[in-house]
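Handing you this structure, nothing more for now.
A single protein chain has been omitted; all remaining protein chains appear in their positions.
Right after this comes chain A.
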Amino acid sequence: MADSGSEEIAVIGNTDLTPSESENNLKNTMVEKGTSLLKMMEISVAEAEKRTGKNAVNMQETYTVYLIETRPVDAASEGTNPVPDSLWRRYSEFELLRNYLLVTYPFSVVPPLPEKRAEFVWHKLSADNMDPDFVERRRVGLENFLLRVASHPDLSSDKIFYSFLTEENGWKETVFETGFQAKADSRLKALNATFRVKNPDKRFAEMKHYGDELQSVISQLLRVRARAADRLYGVYKVHGNYGRVFSEWSAIEKEMGDGLQSAGHHMDAYAASVDDILEEEEHYADQLKEYLFYADALRAVCRKHELTQYELEMAAQDLTSKKQQREELATGTIRTFSLKGMTSKLFGQETPEQREAKLKMLETQIEEGEELVKERNAECEEFVKSAWVDIERFKEQKDHDLREALISYAIMQISMCKKGIQVWNNAKECFSKM
């Protein structure tokens, strides 16, 4: 790396933010929004460790665990700094927590987890899940997830979430006891089924469409960015060859030797600087990825709305057909084709007592149907109301976060340019001494 001649990069105004600083900004924003949970405790995912053990089929496996630390807010501010409470969790436990939240709060846009496997990698970046850089970025992502949940107005007060943070043993059993899995299965089925809704809320239809677009465009952006990063890496690294050749050339020159030699050092520094630059850009990519996955969560809420709407429509349809049947039975006319009508034609009319019994049954069914429709309607309205509140909240959060991400991207580019200016100015000075 560069030896002599590397000065501090001048900080102009507030244009320089380290990744940890931007991380803190996010945290601060979330804390400011002030859920009661965050007012109470500090949450962090402090470390990651490799473990080996036997899995469900009694085979040896290696996995990573993450250390969750919680600390009461007051204690920290008092400066006494007590030892935080901590427990270890694996990625699969985070997944379980999220699935629980998805099922239990279908009207919430549930924060996403960091990706399970490394995607959108450029060649230097490892796709290996055990790679320390990947593990580190995942640690940050998991912390981010916890903070997002903790700052969500509805999710933060969930007891299962609280015990996830505080109770190491028996948490899994507690989750399963809620019986969310049964609901999970049916929900999954519903979400995957194709059905046609006649009157979806326009806003939700638009949101779903937006979710699709967001996912598509962010995927494209991540792909393009990864390829560009790969190429940029190549450009910088080839400059390292200048360093080597200048050094060799300086050995055969008398007056030019010193200038060439020191210029060569700066070329080496330039080549090496790309590693830090691309690491910072990876952080930006992670921010985009979070919203790529958020798009999925958003679409899930929209689908849920469709489902509730569909169920309402089904109930209403059923009620209408039952009312029609009553009318037919009462007036004796057959409006629409029905198997019952045909069979009665074929096998003869029913007796007045039978008709009476049928009518009575229908009446009950209609009553129940009306209750159901009322219920489903209320459900639908309730869902639409809660979901839209959370979607609005999400929109604001998304606009704010992505704008911050774009700003930090610009800051990164500026930092990269400043480094470039410095290196080439240094090189120019050395060349002048040639």
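One rule holds for everything that comes next: a residue touches a chain if its C-beta (ideal position, glycine included) is under 8 Å from a C-beta of that chain, and two chains touch if they have at least 3 such contacts; residues count from 1.
The rule is short, and it goes like this: contacts and distances are computed from a predicted model.
Enquirer: From the names "Alanine aminotransferase 1", "NUBP1 factor", "glutathione transferase" or "Sorting nexin-7-like isoform X1", which one matches the UniProt record for the unseen chain?
Expert: "Sorting nexin-7-like isoform X1"
Enquirer: Of the listed residues A:S36, A:S92 or A:N241, which contacts the missing chain in the full complex?
Expert: Going through A:S36, A:S92 or A:N241 one by one, A:N241 is the residue touching the chain not shown.
Enquirer: Could you list which residues of chain A touch the chain missing from the display?
Expert: These residues of chain A touch the chain that is not shown: 14-15, 17, 25, 28-29, 210, 213-214, 217-218, 220-221, 224-225, 227-228, 230-232, 234-235, 238-239, 241-242, 245, 248-249, 252, 255-256, 259, 263, 398-399, 402-404, 406-407, 409-411, 413-414, 417-418, 420-421, 424-425, 427-428, 431-432, 434.
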